[in-house]
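Missing here: one protein chain of the complex. Every other protein chain is in place.
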Amino acid sequence: MPVEHPPVAEDRHPETRTGVWLVGARGSVAVTAVAGCAALAAGLRPATGMVTETPPFAAAGLPRLDSLVFGGHDTAVCPLPKRAEELTAGGVLPQGLAVAVHRELADADAEVRPGGPQPGDTRGDAELVAAFAADIAGFTARHALARTVVINVASTEAAPATGTTRLAPSSLYAAAALRAGCPYVNFTPSTGLHAPALRAEAARAAVPYAGRDGKTGQTLLRSVLAPMFRQRSLDVRAWSGANLLGGGDGAALADPAAAAAKNAGKGRVLADTLGHRPEGEVHIDDVPALGDWKTAWDHIAFDGFLGSRMVLQTIWQGCDSALAAPLVLDLVRLLARAHAIGLTGPRPELGFYFKDPDGGPAALAEQYEALLTFARRLGEGDDR
Amino acid sequence: MPVEHPPVAEDRHPETRTGVWLVGARGSVAVTAVAGCAALAAGLRPATGMVTETPPFAAAGLPRLDSLVFGGHDTAVCPLPKRAEELTAGGVLPQGLAVAVHRELADADAEVRPGGPQPGDTRGDAELVAAFAADIAGFTARHALARTVVINVASTEAAPATGTTRLAPSSLYAAAALRAGCPYVNFTPSTGLHAPALRAEAARAAVPYAGRDGKTGQTLLRSVLAPMFRQRSLDVRAWSGANLLGGGDGAALADPAAAAAKNAGKGRVLADTLGHRPEGEVHIDDVPALGDWKTAWDHIAFDGFLGSRMVLQTIWQGCDSALAAPLVLDLVRLLARAHAIGLTGPRPELGFYFKDPDGGPAALAEQYEALLTFARRLGEGDDR
Amino acid sequence: MPVEHPPVAEDRHPETRTGVWLVGARGSVAVTAVAGCAALAAGLRPATGMVTETPPFAAAGLPRLDSLVFGGHDTAVCPLPKRAEELTAGGVLPQGLAVAVHRELADADAEVRPGGPQPGDTRGDAELVAAFAADIAGFTARHALARTVVINVASTEAAPATGTTRLAPSSLYAAAALRAGCPYVNFTPSTGLHAPALRAEAARAAVPYAGRDGKTGQTLLRSVLAPMFRQRSLDVRAWSGANLLGGGDGAALADPAAAAAKNAGKGRVLADTLGHRPEGEVHIDDVPALGDWKTAWDHIAFDGFLGSRMVLQTIWQGCDSALAAPLVLDLVRLLARAHAIGLTGPRPELGFYFKDPDGGPAALAEQYEALLTFARRLGEGDDR
Partner (left out) sequence: MPVEHPPVAEDRHPETRTGVWLVGARGSVAVTAVAGCAALAAGLRPATGMVTETPPFAAAGLPRLDSLVFGGHDTAVCPLPKRAEELTAGGVLPQGLAVAVHRELADADAEVRPGGPQPGDTRGDAELVAAFAADIAGFTARHALARTVVINVASTEAAPATGTTRLAPSSLYAAAALRAGCPYVNFTPSTGLHAPALRAEAARAAVPYAGRDGKTGQTLLRSVLAPMFRQRSLDVRAWSGANLLGGGDGAALADPAAAAAKNAGKGRVLADTLGHRPEGEVHIDDVPALGDWKTAWDHIAFDGFLGSRMVLQTIWQGCDSALAAPLVLDLVRLLARAHAIGLTGPRPELGFYFKDPDGGPAALAEQYEALLTFARRLGEGDDR
């Protein structure tokens, strides 16, 4: 083991420690997840926003929060403790928390390896996948982890250019996860495992995986409102949306190619639930002054009895990192347990978390039922 | 048969005609239901907003829309065709509809009997109940109906004064329905069957009944949004609401005593779903300039991961009469069928329709599942 | 006079009748203006929304509403009475009005001439301008009008392609107005008189003119809100907007080139008032289900004392045709009077009406003051 790596901390639960490999480890979501996990493990904060900390999951056999060990890839170099200070100034992290969990942030930062491909990188896809897989395997071995879950929380990448034979970066990391035998989650709208070139490999992988694109705000709302209109037999004529956000995500999604991927997910929940695609578009604007805070306005024009025109509007003002981070921890725990009991392949039971899930129902209520059923199955240790 | 009653129209389905007795028969909801039923039966309009016209209800054995015969009580004298013109001017009914269904409106109007007690009425409760029951029974006999469902769609009445021994008007009509052997629905927040003096009578009645307070707008939304917050383990700190509406309902609910009844229902769905009562109040303002159109603003302050403060706001702009009328037709059909197969007592399966149901789950998704199950049971003719 | 023209109606005010030549005479704005003018002249409706019918304009010497005679150009063929029925169904015109003013609509329709250039038209710009000018001059002569004001209310056209030597259609009509010696108003964001090729002609024209782009909704709001922020020394960081509209305008503005022209006007009022250009974009979506009704959402993030972040959001739900039509009548009357007393050239005093005025202040309050001053000048008959 190279000398630049810090000594591994003494294990409180050596037999059950679980690795969390964050692709985009220095981004807002990752830093919030690492800091939040430490705060919860230390009892500094309640587990608001974490579904797996609610009673129905108590007997699911999930790894404890204090047994998670963090590492990851990133092309950025600003260390996690510094990023946590920035998030504190932006109101994402509460005052004092970054200081209280400084050690855990620094520990995670010591396990961040350079991502890629960087500009000028001459390595081919195979070489990059091998290097990334080695990083992950090294981390797992170094900490004697039972397993490591790889989760993509990097900024949304542009859709691959047509005609390219190269894998998108998100797909390189996804391939590396498979190569390293790790469960994989794609929390972003990037391609990840959905690359055609990875289809065969994903099909024969002996790990569970889930995705894509975490459902944190506007689409979360849509997944409860659209079923309401359908159940009441109201005719949704137009569903329009505007999103304002700063932070890295705002800039990334101002790129029309990246936005296209995200909007596809947003539209899908409507079409799947309503049975038709209503009029209306979704815009995503980069507004740096908003920082990590996002505002989403939805305007829904619907017809009622005898064609009467009615309108519902919603305004969602949330912090994307704070919405995403607890779901990241949820997914890591669920996939770790699924892996432990031998489940493999896509997990449609996790549609509750995604805009573009691997099958399963589109309405949040049904997705939640499916999740509870999955929790019971995890608890029973069913490995079929 | 007294000469002042018009000859009964020739029956297309003599064996299965069902009566609909509207308490508040000249109000906006009733007129919209009568006009809409006629329009749908004639194929003039699609059945938007009617849940019982969707595929899951096709085999439930519900009475056909063209087999419904309307009558009712009202203290107002403006005839239904005239009221329909007013609703057209107010944008509730589409242009031309009132003319197209004039005959059906006039037929219903001919079956409206004076409600009460009117000011100066010297009759006691028992006398009034007997008179109302006789009106309903006469209607049923005159048209040779299989049965008549009584449904309260009158303006919300003030909560009964403390210490009074008289029944509220809504309870007089409810008692008359029982007396006449009719299924009963309370679509308003008024007392109806919930009067303590009627408890014993309701318990031994051999008819099904349901209520109370139709869930048409703000509470409908709350019944899908509150579960979302709970399922995502987000901590709702305050849920505040403002309602602006004109029409008769606005004036009725500007009376604080009437508003109290309505707001109790609105708050209940939050407490039942969230497990606690968040901060915040609900206001109902009478704004005559808005006519039958209602605007409801909700402001929900919630805490996410690590205590981050977020906000959801919703603005609902709807026409209460157009939202209520199809549900009124739904409920009549469902209770008629329930009665036909021998079901009696309170129907918690209909919680989908009410702010303050007779038991059952509080989340709309679960209420919808219960309703679908009920539809299957109705189709099977189970009379246990 | 060709036989296809109807006989001129008897004049009630032969000496002072004023022509109104509507470019886009069969569009929603034009039809609403013609129908509304007739309704007001007949005393059927109050003059809500018309500024020139308020007391400060009583002594300005403006032409009476019943002295206006309508004609215009259009490439569409659907007659005005038929279009008025459509607008009634869409809720723009009140029930019964189209019937009540049928004669006035038909009279105007008889004076609509084919616009152009139509696809396949082989005429050059000069020929088209001459033809259009002859149409206008013929109308003026036929009705013995004191003068005719030409006003562009056609759908927004795409910005001219770079490198073209042809005039945009709106500029052809503008040139025709000058050729015919008519005051000219551009109520749209189209090029009109702003074409470089018309600059010299406009400069030496002996008629008054004004434009461009009527200020009817979102920008109207911005012109009062932006000064508020400036006067209170609040720091507007981002001003974002979304517009949803159907009708012809929605489709026209879904064309990015057309939207660009409109958005330039919307942004200008902010930059001019605030002294800087805040972050944020404006989107215009075509949502056919909304018909002539427009919804505009604005989100304004601003900093207060000590950098505290605050937000103002506005939602404007209006009918563009109903907002525009009274301003069209206002402008026609004001320019007719200006012409009568010898005023020529651009009229910055009319900035109150435009997103992109010919100079003058940007704040609505100051623009209103300028308009009142102009009304007094018109009343004095000052012709300097």
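Note that the chains take the letters A, B and C in the order they are written out, and that residue 1 is the start of every chain.
Convention: a residue touches a chain if its C-beta (ideal position, glycine included) is under 8 Å from a C-beta of that chain, and two chains touch if they have at least 3 such contacts.
All figures in this text were calculated on a predicted structure; none of them were measured in a lab.
K.L.:
Among C:A25, C:V92 or C:A340, which residue is in contact with the omitted chain in the full complex?
P.N.:
Residue touching the chain left out of view: C:V92.
K.L.:
From the listed residues C:E53, C:D74, C:D213 or C:D356, report the one that touches the chain absent from this view.
P.N.:
C:E53
K.L.:
In the whole complex, not just what's shown, which of C:A322, C:L335, C:L350 or C:A375 touches the removed chain?
P.N.:
The one listed residue touching the chain not shown is C:A322.
K.L.:
With the full complex in mind, choose from B:L44, B:A242 or B:I341 the residue touching the hidden chain.
P.N.:
Counting the whole complex, the residue in contact with the absent chain is B:A242.
K.L.:
Please output the residues of chain A touching the missing chain, sorted low to high.
P.N.:
Per the touch rule, chain A residues meeting the hidden chain are 88-89, 91, 95, 315.
K.L.:
Spell out the interface residues on chain C facing the chain that's missing from view.
P.N.:
Touch with the absent chain occurs at residues 32, 35-36, 39, 45-51, 53-54, 91-94, 97, 220-221, 224-225, 227-228, 231-235, 303-308, 310-319, 322-323, 325-326, 352, 363-366, 368.
K.L.:
Need a quick check: the contact residues on chain B for the chain that isn't drawn.
P.N.:
Output for chain B: 237-238, 240, 242, 244, 278-281, 283, 285, 287-290, 295, 297, 299, 301, 311, 313, 315, 317.
We adopt the following convention: only the chains that are shown with their structure count from here on.
K.L.:
Name the two chains that are joined by the greatest number of C-beta pairs in contact.
P.N.:
A-B
K.L.:
Over half shared numbers or under half: where do the identical copies chain A and chain B land at their interface, same or different?
P.N.:
Shared-number fraction above one half, so same.
K.L.:
For chain A versus chain C, what separation do you get between their C-alpha means, in angstrom?
P.N.:
50
K.L.:
Counting only Cα atoms for the centres, state how far chain B is from chain C in Å.
P.N.:
48
K.L.:
In angstrom, rounded to a whole number, how far apart do the mean CA points of chain A and chain B lie?
P.N.:
Centre separation, chain A to chain B: 44 Å.
K.L.:
Which residues does chain C have that touch at least 2 chains other than itself?
P.N.:
Counting only residues that touch two or more other chains, chain C contributes 315.
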